[in-house]
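Remarks on the structure that follows.
Of the protein chains in this complex, one is absent; all others appear in place.
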Amino acid sequence: MLGEGIIKGLLETARNFVGSYVSKERLTTVQYPEERWEAPEASRTFPFLVYDGDEWLAGLRCTSCQICEKECPPKCIYIEKSADKKPDAVGKMQFYPTRFDIDISVCMSCQICVEVCPFDSIKMDRIFELSTDDRFEGLILDRQKLAKSNSYYHQIHPTEAAEVDAALASERAAAAAKAKAAAEAVAAKAAAAKAAAENAAPAGGGA
Amino acid sequence: MSSWTLQQSTNEHLAGWNRPQVIKPEGDGEVLEVSMGPHHPSTHGVFRMDVKLDGEKVIGLKPVFGYLHRNHEQLGEKLSYLAIMPYTDRLDYFCSLSNNWGYAMAVEKLAGLEVPERADHLRVILAELTRFQNHASWIGFLAQEMGASGTPLMYAFREREKILDLFEELTGSRMMCNYMRFGGCRVDPTAEWLSETRKVVQGLHKFVDEFENLLTGNEILMSRTQGVGVLSHDLAVNASVSGPMARASGVNYDIRKVDHYGIYDRFNFRVPLGEHGDIYDRYMVRVLEIRESLSILEQALKSVPGGPILDPKAKSRGIRPKAGEAYGRIEAPKGELGFYLISDGAGSPYRYRIRPPSFINLTVLEDMCLGHNVADAILILGSVDIVLGEVDR
Amino acid sequence: MKTIEEIQAAIEAAVPGGEVTIVMNPSPAAQHSLLVGAGKAVAVAKFLRDDAELALDFCSNVTGVDWLDREIAEKVKVTKTVTKTVDGVEQQVEETVEETVKRAVPGYLECVYHLYSVAKKHGPVVIRMRTANRSDMVELPSLTPIWRGAEFQEREVFDLYGIVFTGHPDLRRILMWDEFKDHPMRKDYVLPDDFEYEPTPHDDVLKRAEAHRADVAQEGAAQ
Partner (left out) sequence: MAQNLDQIFVLLTGWMVSYLPEWLRPYGVAVLGVVGVLAVYVTLFALTTWFERKGLGRMQNRYGPNRCGPFGLFQPVADGIKALTKEDLVPRSADQVVHFLAPLVLLIVICMGLAILPVGRNMVLVDMDAGLLFFFALGASTELSVFMAGWSSRNKFSLLGAMRAIAQMISYEVPLLLSAISAVMIAGTLSLPKIVEAQAGFSGILPHWYVFTPWGFAGAVIFGIAAKAETNRCPFDLPEGESELVAGYFTEYSGFKFAIFFIAEYLGMFSISSVSVTLFFGGWGAPLSFLTFIPSWIWFFAKVLTIIFVFIWVRATLPRLRQDQLMNFAWKFLLPLSLINLGVTALWRFMGDGWQRWIVCAAIVIVSYIVLGLWGMRRQHVAPRKYSYAD
């Protein structure tokens, strides 16, 4: 009443005026180009494609199954499938994308492509300084621009990448075990066949 | 397409209609027609009011919508259930997590999914944080519309920043969180995140006190808001006004209490009610509501259980609910946010409808503004708490 | 709160000839609805609002739904008199045969109201009204006089679906601009071909992009 509230308010702003000089709590602005703020691990901007090893094309995990293309809410992914196959991260022969474009002027960073990808090949990046003067082609990332190494992935999302690597390793081990088992089975079969043949031969001889 | 003719409405038919009162201009009857918006500093984006003025007194006001219309509902009918989720973030871009919850809830009803304990706790925590930051920024915007050069808004944004940091740490994005899934949530928070949230929530008490020091007792704010934009209890109910605006008019209707959705039953909180239904009541109801939100947050953060965060039956991709329909609604910060879904068994909904609270709360804008000043009309519009992303969809 | 059948009975008792039928909702949500005939809809709505026990004073949500014309293939058991030769004697035998009958169900536009009670804190009661068809008989009575909250939402339904609400005080387009011709939420709405250059076209956009490219090429050739 009678200006008391106004005076209270004035004191509050005065407190903040002084506070902004003494307390970091109050002056929270990050002065961007000079100061940089470490984004949390979960932070996301646009998708990228993970590749293993050093050769980006050979190591690309993407098998161009096109699930992300179908699920993408704003339809910003465009994939063309290859005619031939190459081994994927697990070692199976798979198709690979001959064209993989993401139009980041359309992408809305929802990370649904990451969620639906069964091959752990598309992940969210943290880069954001992507401005360009070309409105159309400048904002299209093709597969080469999208491809980033697994070590980069480890760098920006360490926890998640470690989990993915562990899962892939076990898959690889399983695949290897399976392959080994298959090979053994083949070998055993061959051996069995040989043995049978050997068995049969004397028998035949006996007859 | 059909050619239609607008039938003249008969008076008998409109007998019971709660129509806005009619004001005749005084004097020579000259009326100044001003089109406020779509580019006006305080119409919250691209909203327009066609105002008829007698001097500075408003004698007619027609809201004009649709400048941000993008046919969101039709978009939804063409997308899979999962792909709609990120689009709901963009309805009321201040409260993406509440929107997520509303939509997830409708789908859960449609598909009959259960939500695990832990996920329910997380949903409550996130929804209340969202409510806090929405209300705090709303108060800032209201003061801004009163001409307070942005100081309360800056303080609100300072605190909002802390909450958005929490959101980013958990969901990966500050505003477009896309966090909830049918039958739970997407990522499990770490223990550090929870303890950090506790710390932030503790700090927010001090902020609300400071905020109230700055504004609540201020004579200018009181004289600007008391007795302005009065909305009666009966009109508020009849015009489907919901949320803090209805409660400021004394309507005891909080969906958290009425529908017992989520696990709100377990927490102790009160529902503040206004008596006069003017802007000051709307302001105070929100202030008291964020204090209650803080209490809910403290209780919820104390009791987060372990366990899964997603219903094991649930799958997010390729969900195809059986034919049928469901209406799910939550108490979003702006009012009753409902999602109405009709499924025909396909991968995308046959009908996807949003009940946007701020759009429907605008129904009574003219009733509240008539007879007041232009300056008050702006303030009344501000007190409705609209976000154009939701109004125009 | 009353069950849906009780509500139906109450309405039948209070508004004779209200043509209220129950539409079951098979989904787990189990929000069944009442189909109200357009003729007495205002009276039914008034009853629902003013009845002391129901007191559905809060019209939460109003929305349109478009149901296209469709053909239903039903298996119907038909009893026919067939002339058969039994044991060398011709006899008239009645026989039940299953036949697939194709029936055209005319499409209609539907308006759905979700009602709640603020006073009694119960709900939802869902009522729906259907137009006779989708082309020329698209009138439904407006419930705005009963629930003011339906005002903008009915305008929206009119705008997006083209249901004409008779007795609505201010039935204009709300989201689309006044000069707009079509009703964009109808299922047979054809998108305008205002194709913009898109670097990564998809699906039907891709088709249209190719068509446009062909157009441009033709024009180039013509010149």
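Lettered A, B and C in written order, each chain numbered from 1.
Heads up, the rule we're going with is that a residue touches a chain if its C-beta (ideal position, glycine included) is under 8 Å from a C-beta of that chain, and two chains touch if they have at least 3 such contacts.
Since this is a predicted model, take the numbers as computed values, not measurements.
A.B. asks: Touched by the hidden chain, which of the shown chains?
C.D. replies: Displayed chains contacted by the hidden chain, ordered by label: A, B.
A.B. asks: Can you work out which residue in B:70, B:158 or B:317 touches the chain that's missing from view?
C.D. replies: Looking across B:70, B:158 or B:317, the contact with the absent chain belongs to B:158.
A.B. asks: Out of B:85, B:255, B:288 or B:391, which touches the unshown chain?
C.D. replies: If we include the chain that is not displayed, B:288 is the one touching it.
A.B. asks: Have a look at B:30, B:56, B:114 or B:209 and name the one touching the chain we're not showing.
C.D. replies: B:56
A.B. asks: Since one chain has been left out of the picture, which residues of subunit B touch it in the full complex?
C.D. replies: On the side of subunit B, residues 32, 34, 40-42, 56, 143-151, 154-155, 158, 214, 217-224, 226-227, 252, 254, 257, 270-276, 280-281, 284-285, 288, 373-376, 378 touch the unshown chain.
A.B. asks: Can you name the residues of subunit A that touch the chain not displayed here?
C.D. replies: Those residues of subunit A that touch the unshown chain are 1-3, 6, 9-10, 12-14, 16-17, 19-21, 26-29, 31.
In this section, only the chains that are shown with their structure count from here on.
A.B. asks: Shared touching chains for subunit A and subunit C?
C.D. replies: A chain counts here if it touches both subunit A and subunit C, which gives B.
A.B. asks: With centres defined from CA atoms, tell me which chain sits nearest the overall protein centre.
C.D. replies: Located nearest the centre of all protein C-alpha atoms is chain B.
A.B. asks: If you tally C-beta pairs in contact for every chain pair, which pair wins? Let me know.
C.D. replies: Most contacting pair of chains: B-C.
A.B. asks: Report, in whole Å, the distance between the mean C-alpha point of subunit A and the mean C-alpha point of subunit B.
C.D. replies: 35
A.B. asks: How many angstrom between the C-alpha centroids of subunit C and subunit B?
C.D. replies: So the centre of subunit B lies 28 Å away from the centre of subunit C.
A.B. asks: Touching at least two other chains at once: which residues of subunit C meet that condition?
C.D. replies: none
A.B. asks: Which residues of subunit A are in contact with two or more other chains?
C.D. replies: none
A.B. asks: Mind pulling up the subunit A residues that touch subunit B in the complex?
C.D. replies: 1-6, 8-9, 11-13, 16, 26, 28, 39-44, 67, 71-73, 108-112, 115-116, 124
A.B. asks: In the complex formed with subunit C, which residues of subunit A make contact?
C.D. replies: Residue list for subunit A touching subunit C: 69, 75-78, 101-103, 106, 136-137, 139-140.
A.B. asks: Once bound in the complex, which stretches of subunit B touch subunit C?
C.D. replies: On the subunit B side, the touching residues are 1-4, 6-7, 9-10, 13-19, 65-66, 69, 71, 73-74, 109-112, 235, 237-242, 251-253, 258, 321-329, 336, 338, 340, 342-343, 350-351, 353, 355, 359-360, 362-364, 392-393.
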